[in-house]
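Omission of a single protein chain aside, the complex is shown with its protein chains in their original locations.
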């Protein structure tokens, strides 16, 4: 049974220094609030897994939480580069960042394999690509029936996965709707899982074949309204495209990044206070 | 784009003698009408694939349509044996039936692999079981990362898959709700697919993450109300448990089976007429 | 004092007691389903029942006749594809208890549901494997429920469909299976559990009124008894009422009591 607790307590208890951590959410339902809380608590030496590192990992990398990144596409969607990611890879600031690079199909299959309790995934991939030359974890095997050469990649098995969802009920059953990404697989592939939700309700009102994570497959559920901002939550709020654009100049420069983090994340006690501060600042503009 | 045609035309055009055919439906939404039509048209030498052969394959095997059966559990659920299947395996009547036997997990994974365009599936299975001794298609491979020994099984790639669903829209998009079984995977694993539906509607009214087969992934859609009887269609009619019980004495004996097939299947022009005749006979009892 | 009860009722009640509240149980149809639902309706209201057809957290009011009855879906927390049940939930290591029936078992809890006689020239052709081989392999623990007789408890299986403790001892461990294997066989006569070390099933509890001789006679191998054989607690009034109500509801809904196959 999932525990219904605060995000602060969930991060304290279930995210440890040195863990392999996956914050998933494919454009939709990105668990931003959790990335802030991980920064606030100063978690260190994390191996971060995520198909699209996005702002959440740009933040965590720039704040010095990460020693390694496992990913398949690292950009600010619709805007440009992730400057903190690039600075860490190219210049080692604030610390060197080891990268392990895959394709989307690879990581999506690796999560599926992880959720399936398998040590590896098989997929038709990478033939002719240089990626296997720089990632020794991409291997090839031959089909025992046809002889076809296929890629074999290790499954992703995070210590803890964090996702954001629309709703949980009071028992901790979680409903995800809309763009599902790899969140269910990422949660099931992990030893522990934290789900932040827009709201906790009496009844999920889930369609019969909806994407539901039963409470006993989840470690902690935390109510964090707007916890995916600037990403969106289908049925609750839209993507804040302007924030993605505004992020570019903030993250481009080490000083402006540090100042922003100190002000808005380290300078707030939780995501609710962060949102109030951000709204006040935007209004003042 | 799927063609919206009669079941008769669909079977005529898309089920050929000698084909590998999968009629799927896991207790729910079993495509009974299609099995009748295949018998009516006297299709021959079929390799039948189905996790749970059930009454639909007992019928087709007894009627002489099949030369081989690929399956994982062959019984009349809640009643007992499939007598026509046993007679074919044990006595070669009406013709010898080659069997290729798997477990549910194996066939379910093999459909997933087929839908995924892969030649084989990997699963943790069969260690300590005698099934690999009698099925040479069950092989074992070692994980290239951990060395763990895992089963490797060939994917299922039918020439044609037939499933039953609740609804299609006028473009041929199909909605399946309730117990989903392996139907979507079986349809996607096949070269051609026929979907019989309870009704054709203007708008599927499908929830965003519902199980929908888009029209361009389906070959033919055929409206056949109650086409899953004696199985059920969630939202339309319940399982006819009595028919499953009544089937036992009919199928137990070759003569009674032949008489029933001649009367009710070969003696009717389509599933609608079959249902009228069956209802009349049950009323007369 | 209790009223009278049948040996089948004792079997179902004894099996139901093995399911802890909140445990996640992969349920076979028939006797396992009956015992698991009885547990849910008595001491284990939060037991999570998973059926291979797709329902997770099914809470049926009557016993399903098939593994995919509509009520399983209607009462479930969610209904997923069958492939996902085997991949994410069973193979993913999330099943606490796999609850299986069997046509035959041997002294190490290996199960035959495939064939009696030669595989290619069968004396009796049984339904086959279904989900059992992988449930037996991957569930953290396995419970087996079946009626006891010379024909069902056999010295040597013609066919091992689903492995228990293989040849006993640490044979199962050496196969590399993730789950602990069968931890109990519950019959209409007794409860058997694997002996430490040998992993041979021995009688640890006799149902009330059942003698050792009856068990010996109904077992195809030289069955042994634990040092301290208990007497199974009789069904309580509450257990019997819940079971009989369940069966009555099932009969009213289906016209039959629910399959014991």
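In this document, chain identifiers A, B and C correspond to the written order of the chains, with residue numbering beginning at 1 in each.
Keep this in mind: a residue touches a chain if its C-beta (ideal position, glycine included) is under 8 Å from a C-beta of that chain, and two chains touch if they have at least 3 such contacts.
All values reported here derive from a predicted model rather than from experimental measurement.
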Among the chains presented, those that the missing one touches: A, B
Sole residue of A:68, A:139 or A:234 that reaches the chain not shown, by the stated touch rule: A:234
Residue, one of B:92, B:214, B:235 or B:249, that touches the chain absent here: B:214
Selected from B:27, B:47, B:81 or B:173 as touching the chain missing from the view: B:173
Full-complex contact with the absent chain, from A:14, A:57, A:111 or A:216: A:111
Residues of chain A (touch criterion as defined above) contacting the omitted chain: 26-28, 51-52, 71-75, 77-81, 85-86, 89-90, 101-105, 108-109, 111-112, 123-131, 134, 148-149, 178-182, 184-185, 211, 232, 234, 238-239, 241-242, 244-245
Contact footprint on chain B, counting only the chain that is left out: 1, 112, 115-118, 173, 185, 188, 206, 208-212, 214, 216-217
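Here is the rule we use: only the chains that are shown with their structure count from here on.
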Chain pair that, of all pairs, has the most C-beta pairs in contact: B-C
Chain at maximum distance from chain B, centres defined as averaged CA atoms: A
Rounded Å distance, chain A centre to chain B centre (Cα mean): 40
Interchain centroid distance [CA atoms averaged], chain B/chain C, Å: 28
Set of chain C residues in contact with two or more other chains: 73, 79-80, 87, 91, 138, 178
Where chain A touches two or more other chains, by residue: 117-118, 208-211
